[in-house]
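Just one protein chain is left out here, and the rest sit where they should.
For subunit A:
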Amino acid sequence: MPSEESLVAAHVLEFPGGYTRTTGPVIGRFLTELRDRRLVGVRTAGGRVLVPPLEYDPDTGEPVTEEYVEVGPAGTVQAWAWVGSPRPGHPLDRPFAWALIRLDGAGTALVHAVDAGSPKALRPGLRVRPRWRAATTGHITDIECFLPEVTSLVAPVRAEYRVTPGRALTRFLEGVRDGRFVGGRCAACVAVYVPYRVSCPACGSVIEEEVEVAGTGTVTTFAINNLPDPRAPEVPFVSAYVLLDGADTPMIALIGGVPAHEVRQGMRVRAVWLPPEERTLSMANVKWFEPTGEPDADLDESTGGAR
C-alpha cells in the first residue's frame, strides 16, 4: 500500500544543450540537401530509392549506391493518424496528422506531420507538399510539416437587392399584422388559396373574393431541420405544411412547443401570435404553430392542395 507520506523527488534526465551526433555520409547528405530545401533519396543496388536515405539496403543489408536522387517535394499520403490534442514535444501546437508520405520518385515512405486542419481533409492518396521553416539548419524539422496540395478554393459570392412583396402578399401580410390569415377564393375552382393571391394558379381566373381562414389547421407533411436558420429559434426545428381550416392549400410554417420527434402528419395545430404591440408587416408575427391537443385529423380528408 502506498504510504500517505511517500517521498517523491522530481528528477530530470537531460543532456544540456543536446547530444551531439555525427551523421555519417549518407544521412549527412540528406540533411545537407534538406538545408538547401531539397529532398533527396539514395538508390540501392536493387534500384529502390530510399527516402530518407539509409547507409544499408534494409532488404539485403548491402551498402547503398552513391547515387542520390532528388525526390518530391510533393508526395502522397499512404496512412495517417490524427492527433486531436498535440503534446508539448509534437511539431505543431494545433491538431494535425502523422503520416507516412511517399514522396514522388521515392520507393519508401517518409514519416512526418501534415497540417490538414481537420481529419476530414485526410485520405490515403492525399497529395501533400512540404512547408519549409524560415531558417533551415540541416535537421528533419527544416520541414515544418506537409500541407495538402491546393485542390479547391473559396470564392466570395454576394449581391444585394431590394425586394418588394407585391400586391397580393402585401394584402396577406396586412392580415397577419392584424392577427388574421387572409385567403383568396377562386370562383371558378371553388378553392381557397392561402396566402391570398390575385389569380388562380389552376385556372388563371382573377380572384375577386377575399376570405379569412382560421388560425387552426392540420400538419400535412413536415421536415426536421438540423441546420441553423436565422428564422428558426433553435436546432433542430420543424418546418411543416399546415392546412388551415377553411383553406384548400397548405402554408409553410414553423412548428413549436413540441419536441421535433413528436410532430406527425395529421397533427392539429394553432398559430401562436406575437402580442399585438410587437406585430409588423411580417410573417414573424406568427411565432410558430403549436399543437392544439385535439385528436389527429384524418389525412385522407385534409391532404391539402387545390382541387
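By our rule, a contact is a pair of C-beta atoms (placed from the backbone, for glycine too) under 8 Å apart; a residue touches a chain by one contact, two chains touch by 3 or more; residues count from 1.
What we mean here is this: contacts and distances are computed from a predicted model.
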Chain left out of the displayed complex - its UniProt protein name, from "Cell wall polymerase", "Nucleoside ABC transporter membrane protein", "Spore germination protein (Amino acid permease)" or "Lipid-transfer protein": "Lipid-transfer protein"
Residue of A:Pro119, A:Gly246 or A:Gly266 in touch with the missing chain, whole complex considered: A:Pro119
Which residue of A:Arg37, A:His139, A:Arg167 or A:Arg180 touches the chain not shown here: A:His139
Contact partner of the left-out chain, one of A:His11, A:Arg231 or A:His261: A:His11
Residue ranges of subunit A at the interface with the undisplayed chain: 1-3, 6, 11-13, 19, 21, 23, 27, 31, 50-52, 54, 58, 78-84, 87, 89-91, 98-102, 108-113, 119, 139-141
